[in-house]
Each structure stands twice: as C-alpha cells, then as structure tokens.
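The next block holds one structure in the form of structure tokens; read it before the comments.
For this view, one protein chain was removed and the others were kept in their places.
Read from first to last, the chains carry the letters A, B and C; within each, the first residue is number 1.
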Amino acid sequence: MSPSAAAARTMPEIAREFGLSDAEYALSLSILGREPNITELGLFSVMWSEHCSYKSSKKWLRTLPTKAPWVVCGPGENAGIVDIGGGQVAVFKMESHNHPSYIEPYQGAATGVGGILRDVFTMGARPVANLNALRFGSPDHAKTRHLVRGVVAGVGGYGNCVGVPTVGGECTFHSSNNGNNLVNAMTVGIADADRVFYSRAAGPGNPVVYVGSKTGRDGIHGATMASASFGGEVEAKRPTVQVGDPFTEKLLIEACLELMATDAIVAIQDMGAAGLTSSSFEMAGKGGLGLELDLDAVPQRETGMSAYEIMLSESQERMLMVLRQGAEDAARRIFEKWELDFAVVGRLTETGRLVLRHGGEIAADMPIAPLAEASPEYDRPWRAPAAAPMLAADAVAEMLPPPDALRKLLSCPDLASKRWVWEQYDHMVMADTVRRPGGDAAVVRIHGTDRGLAVTTDCTPRYCQADPRTGAMQAVAEVWRNLTAVGARPLAITDCLNFGSPERPEVMGQFVAGIQGIADACAALDMPVVSGNVSFYNETEGAAIQPTPQIGGVGLVDDLDRTAGMAIADGDALVLIGTTAGHLGASLYLREIVGREEGAPPPVDLAAERMHGDFVRRLIAGGRVDACHDISDGGLYVAVAEMAIAGGTGAALHLESEALPLFAVLFGEDQGRYVLGVPAATAADLVAEAATAGVPARVIGRAGGGDLTVNGDWPISVQELAAVNEAWLPAYMSGQRPEEDR
Amino acid sequence: MQAVVIVFPGSNCDRDVAVALERAAGKPPLMIWHRETDLPLADLIVLPGGFSYGDYLRAGAMAAQSPVMREVRARAGAGVPVLGICNGFQILTECGLLPGALLRNSGLAFVCRDVWLRVETADSVHTRAYRPGEVVRFPIAHHDGNFRADPDTVRALEDGDRIAFRYCNPAGEVGGGANPNGSVDDIAGILNERRNVLGLMPHPERLADPRLGGADGARMFAGLVQALA
Amino acid sequence: MKARVEITLKQGVLDPQGKAIANALEQMGFAGVAGVRQGKVIEIELAETDARRAEESVRSMCERLLANRVIEDYTVELGI
Partner (left out) sequence: MKARVEITLKQGVLDPQGKAIANALEQMGFAGVAGVRQGKVIEIELAETDARRAEESVRSMCERLLANRVIEDYTVELGI
C-alpha cells in the first residue's frame, strides 16, 4: 500500500491491515511513546511478523540441542557452522519458499535458492552444494504438473547459473499439498575457519554499505505474506512475487568472497525477508548499537520510492555490510570490477536507535533493542496430537502378489526415480561431486583434499501426520542413516519446519511434538541442530499440510577411498543389518497397494539406530563393504531392488525362515536397517562380528544374474525394474504442455 | 605448456578446467579477466563453461563482445590453439570463430548427465590423444546446446573432417535417441578450418579425474600438453 | 489468419536480461542508453478466418499458456 492510500484510515486500522494485533500495536505505541508514522508502522509489522520474529516458535526452538564439540556456531546467525578439520568449516542452512513457489513456481523456487545461497556466502563460505526438498499435491490435481515443472526449472535455473551443484533432495506427492506445495532449499558452503563473518555490527562511526542489485518495488510485504495462510484470493497477493537474477548473484558471491579475503568487513548480512529493515535491525541490534541510514543513497531501480517502500522492498541479490572506516574505496573497487552497485548508505551510532533520513526529512526514528530482541513471544495453546493406533501385520490384507506390488511401488510417485528432476540440475559443476544424486546421500569432495562432505535431506510426512513426535524422530534418524550409508560421520543438521497455522491448537500440538522428536533424536545421535527455519500457515481454507519437519544433514567423509554407494556387484553376499518386525502401519505399501492411510509409524529405537549405524560405518571405513543402502520407504524388497538397479545386476533373496508373513517382511518399514553388499567370502565373519557387537545381522541373499528373485521364485529382470522405476515421472510430465520456461 | 583461461562475468567452470589443466600440465593456467585488452603469451587459450552474462539475450552473445575477445580472435588467427567448452563453444560461435549457432535444446529443458561421444577425427591438437571412431564418456550440462547451421555449412564441416565429436550410444552408433539436444547431424563439437579452434558442448574437465567416476576427458588435456609442451 | 502476441514484463518487475543488455551496450561504447526491457513476440498461424473468434482464441492461449500473468502483460494483434 502506498502511504497516501493509507492516509484515509486511522493508524490502528492500518496496523491491523499490516497484520499487527491490537496488543502489538499498543506495544508499538509504548515503545515509541507516540503514534508511529506509516513507515515506522511498516517496520514494526515486518519485524514482528511470524516469519521474522519466530514469535510462535521461539519458545520451542530453544529446547533443541545445538551443541557439540565440533559445532562452531549454532542457530541465530545466517547459517550454522561445523568444524570439518583441515582448518575449514562447513556452513549450511535450509529455508522454505513455499508460498511464493505456489503463486509463481519458477520465480518462487529460483528466489528461494538465491536466498539460501546468500545466507551461506554471507558468512564467508563458498557454496559447494545445493539440495531441495519438494512436496507437491496429488499428481491428479489440476495444478500439480505446472508446479512441478516450474519449481524444478526454477531451482535449476538459479543453481545452474550461479554454478553451485544441486546434488540432492526429495520430491514427493500428496493431496494434503494440493493447495500448499513445499519448496525447501538448502545450501552447504565451505569456509576457512579463520575467515568466518558474522552479522554483529561493531564500531560506532563505521560506514554501512549497500551492495548488489538496486532496490525496486518488488516483494513489499513478502515476509508478512509468508506469515499468512492462503484464502480464496491468492491472486491478490501476486504483485509481491519477485524475479531472480542468478547472474547478479554469481557476481555478488565472487565480489563478497574477494572482499572477505581482505580485512575490510566488520559485519555482513544479506537482505532477505523484510529486506533493509530486518538486515539493519539485526546488525545493529546484535551489536547493541544505533544506525543512521540515508535512504536517498540507496541504489534504486524506480523513481519516487517512499521510505516505506525502500525499507520493505524484498528485491533480491542485495547485501548490507559494516566496513572498517577507510576501507570504503578498496571495497568499492572490488564491487565495481564485478559491475555491482555499491553505496555507503549510513553509519553506526551509539544511540541504539534506527534513524532513517529521506528527502531531507526524518522518515523514522525508533529504538532498536525493543524491536529486534524484545519482539513478541507467544506461548500458543496447543493440544497433544492423538497418536494413531498400532496396526498389526495381520490386520493388513495382502492385496497383490509381492512382485506385482514391488512393480507398483517402484513406479508410484514417491518412489519413482527422480532422474527427470536432477538431470535438470547441474549436479557436477565445481568438479567435486564424487557421489551424484540417486544414492542415499550425495558426496562432494572438499576441494583440494581427499575428504568429502555427505549431504542429504529427509522427512516422511505420512509418519509425521500419524504421529508427529515419532515422525520427526524418524526424519532425523533417516538423515543420520543416509549419511552413515555412504560412510560419513554425521555432524549436524539444519531443519525447515513446515506446518499449518500455529493459531490452531492441534497444529501447534503437532509442532511441539515434532520439536520433541527432533530434540530426542538429535541428542541420542549426537547430531545437533545448527540452523533452521520455520514455515507456518501452510494451509488453505483450514486444510493444513501433513506436518513436514524437513531435515537436512551434513556428514564428514574422512577418506574418499572409503565410501559406499548402493550399486551391488555380481557375487556379493547381501547382509541385512537390523531387526525386521514387519511394521506396515503408515507404510507406503499400505497407502499405495492397500489404499489405506492409517496406523502408527514404525517405532524409532534411537539406541539401536545408533548401534547399527556405528557398526555399518566402521565396516565401510574398513573397506569391507561393496555397497550399502538403508531401508526406508517401501521396505526391504524395494531397497534391494534399488541396489540391483544401481548395480545393473540381479539378486536372489532367501527369506524362507521368517516367522512373519512374507509380504510383511518384504514391505515392512522397520527402522534402523541397512542392506550391505559384501564379498561373499567375508559374510560369515561379518555376521559373527555383528553378533559380538550386539547388532542383528544375517545373510539374506546373493547378488548376481539378471533377475531379482525371492526364495527362488518371482523373477523380475533388472532391466524391467529399472524401466518401471524410471518411467513414471517423465511420462507424467509429458502428459501436458511443456510449460514455457522463463 | 602455458594455458590461459578467460574468465567472463558468470563463467563458472573456470576453476574446474584450471584444475584439469594443472593436473595435465603440472602447472596452473593463467586466469585472465575478460576486460583485459592484451593477453599474455600462451600456448593454449581456454574459454570455460558457465553462464557468462547469465546467458541473457543469447548464450555467449555478450561475452563475445568482451574486450579480450579481440585479442583471442587475433591469436586464433595466428594459429594459437583455442578450446571452448560449453558456454565457451557458444561464445566461439557468437564471435564468429566457429560457424553455426547453439539454440535452445529441443527438449527445452536444461540437461545434465553423462553422454557418449564418438570421436570423429583425431586430426587436431585437441583430439590427437583419441582414436577416430573411439567412444568416450563426457558429461553435458546445458540449456542451449542444439547446434544449428545451414546445410552448406554442415556439408563443409563434414567434408573438411571438422566434426570432432558426435553424440552416440555406448556402442558408438549415432541417432536413435542418443542425441540429447537436437543438434543437427548429432554434432557435439566442431573445429575451425585451420583446425586450431575446437568448440564442444560436453565437459571433458568434469570426467578428468578417476575420483569423479571417469577420466576420458583427461586425455584431451594430456594430448594438448604433449603437443604444446 | 495470423496473430501476433507481444509479452512484456509488468511495470516494476525486475528485468535481469534488460539490465544486462543495457550494461553490455554501455560497455561496448553505446552512449545514452537509459534503459532496456526485453520481451517476447509470438507469431501464431491460425486456420481460423473469423477475426473475432481468432482473437478470442489467442487471448485464451495467452491467459492459459503464453503469458505468465503473475509477472507479464500481453497484447494481441491480428494480422493478415
């Protein structure tokens, strides 16, 4: 809204329109000691929006474990930091861009990638890997295909252009996402440990510098949009969509890293949600200082912009920095070389106030601390979710012969190969991608070394729907397991907590339970949370998404000669690690084959999870494993089929001696399990060793031949498995016009 | 051998190719910013992959107008070997050092994956390490790799033995779905008349290290080093 | 009948391509380039011979496929 349009209404009315509650408006009066002007009101409203203030989630986020000896910086900065040895650190974070991606999938996803990249290189890290977790509505829903095409093209369009490989992610479909798709983007970067930059401003008198693209009228009130659920009129929110400029971002990365090699920067902060407002409040607030900004000096793309518009614009590809006095000219030269705007826009002061000058007038003058730090915190009412009852295996009918069920599962939207997605992503640029997409975790080499980072994202929303606490625990456990399966030592996670409206006690209850599950799993697996993001209001007309606490994990591979992939080799013995109980509640089999979505998710035994994983990791580190894959969606049969496809060789499974119904053994989703391919001659010793270590292990078959068989029966050729697995997504996507790429 | 790598705003495979060159030559190439108007003496000039100027307007169009390109053209004219990979190939066609143009992939989407290439000629300093007819595996990663030229130009390329690589299947057969982008005649890379300028869409530098799953690309750099040492 | 659709970015929407072209022109020595915006033209050859029906159909193409109404405007022109 323009200030003049607003003039006809009273301030309290405008406050409400801006999304401030009456109590929040009253608080703003008492902080200022007077009525705010329209610019100030705008600043209050974005700073106190859910997106910027975390007012509904703060109380709970504080309960997450965030420490470990290798954690250099936990939540609270632009991204989390862990030590990876060799004098280097990994910097990473995940963030949502759900709402914008639903309104304009290409640009929404693209700017999501751009935003998370900035969070990482702001800290001095060169981005080395991107991941993306995508949750779409039902494939039958009219909008889904359009959204998939746009989002995937947007993620690729941005990441490919900036030259950061997109190496992993997830892509699933469920009707609960029909009106709210989820686009969560994660970036991992690497920095020298002694060259990390933070956002805390210091040194009154130091210049405040603006770099990057010019400011336009785009995205005004994006932060408040992300803090509201969709009503019927999504259209009305459209003008807030922004266009990404990955070319400028690439220049910004190079220019910032070049400047960071000098000692010019005191503090730096990207302009994300709520643009100049939140970046200036945060930097000054953290340093306990004041800030004077001359808005006329801000590079502008359009004429006649008001102070309100300049402060709230969410134009992309911009950064705010505090420099050492006297460093301006050297810094300016670097940015001019990279053809980017550079402007000194203000100075730090000792007043503790934010003062904005515009057109010869004071456009705003407000204290920083009460806004940035003492912003509202709610203890929202919550109702513990009713846990879904356990579903006994004998309460599930075997609907199809197992090999037919396998075919169906391998080609169902959630399990079908996502090659169509990742082939649109440059996953090899930077020439360090050692393990490409398609495995449990991707591995990127730490440039110039023989060590690597393993990265993955995971969450199983149907488990979280059935039991948010166990589901969240499972998401963390699966991340840990995926990192372990490639031989990495899991270090830490980032999270992106996607939920419905926190104003509804049952949603808030899901959130609280989810936090508890994450906290328990992180503590037990020694894998703390170092960064994250909360995305509430993922609901349309009261219908919320399945709770989706998306987890992104980073692990360390000490020796790239000692990692594992899923490809089994002819002659390998197949060893199953872990306990099989035939758990079919909330399983993919139940949903896709039986057509039921019910039952409790598989229990997560964190102690067993850890014991099994530590054992597997030791084997891989000892060079004793040819292939490794964890068992997740679809169970054992699917896992072995995926290993056969990856290896291009068949496998004979022998599961005669089971006490459980065979289909429950094949399709149950019990946690804490892996399938290993090991040289046949070593299998017996390995099983004995496992027994000594208290880890359940047994030989379940042998790799070889052209077919996958079970107990000598049900042959399916590897070619058929691969074809079935690869076919669905390209076929689905070709079912309609190729959306024009933009 | 002293190589130079030209860096344009938006280049993003400059470091990758520098690493591959250093592995082959035992010494790093010089990295030259596009604004430079004179080039140091060099045995090889490399235009790397990436998205110079964001691929805005047309891939390679704005980079082709960079100050440094005048000098690159002059050196190429004097016989200095030039290698343009992916965006580098696009720049070479845009500045007229190679014929034809690279249009949007026929599938319209960006494609990143390994492809099989048939080596069509070993008669160049870039391809001398390969045998004609040999099948090699390089990755591609591009949005605009659909090579187009008028029939006379294509005939001239063919008659002059100037098609360096063609997309093929693992058995070396061209056609039948092996072409990832719709290029005319399955062309993946071409030489200029003098045979000292090679442009190709696939990235040899991305499979030039066994750690990354293959080293077919390393031989291109090894061959260059051998020839130019 | 031939239709010509012109698609341009809405006022206020960032045009990264236009911006880069303007910079490039300036660096090439073209002085006085105050701004560049890039758009698309799409020419459609139609079997339809009735101008009103043709226009209706092309407008519907624009709304449903050709233009991204979130960030783009379009105009339709019918030719010969």
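In this text, a residue touches a chain if its C-beta (ideal position, glycine included) is under 8 Å from a C-beta of that chain, and two chains touch if they have at least 3 such contacts.
These numbers were taken from a predicted model, which means no experiment stands behind them.
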Contacting the left-out chain in the complete assembly, out of B:Leu108, B:Ala156 or B:Ala215: B:Leu108
Touch with the omitted chain, as defined above, among B:Val46, B:Ala61 or B:Cys112: B:Ala61
Touching residues (missing chain, whole complex) on subunit B: 57-58, 61-62, 65, 93-94, 99-101, 103-106, 108, 146, 148-150, 182
Contact set of subunit C toward the excluded chain (per top definition): 6, 8, 18, 21, 24-25, 28, 30-48, 57, 60-61, 64-66
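The rule we apply is simple: only the chains that are shown with their structure count from here on.
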Between A-C and A-B, the pair with more C-beta contacts: A-B
Inter-chain centre distance, subunit B versus subunit C - centres from mean C-alpha coordinates, in Å: 34
For subunit A paired with subunit C, centre-to-centre distance based on mean C-alpha positions, whole Å: 36
Of all residues in subunit A, the ones touching two or more other chains: 245, 247-248, 339
Shared-contact residues (touching 2 or more other chains) in subunit B: 53-54, 56
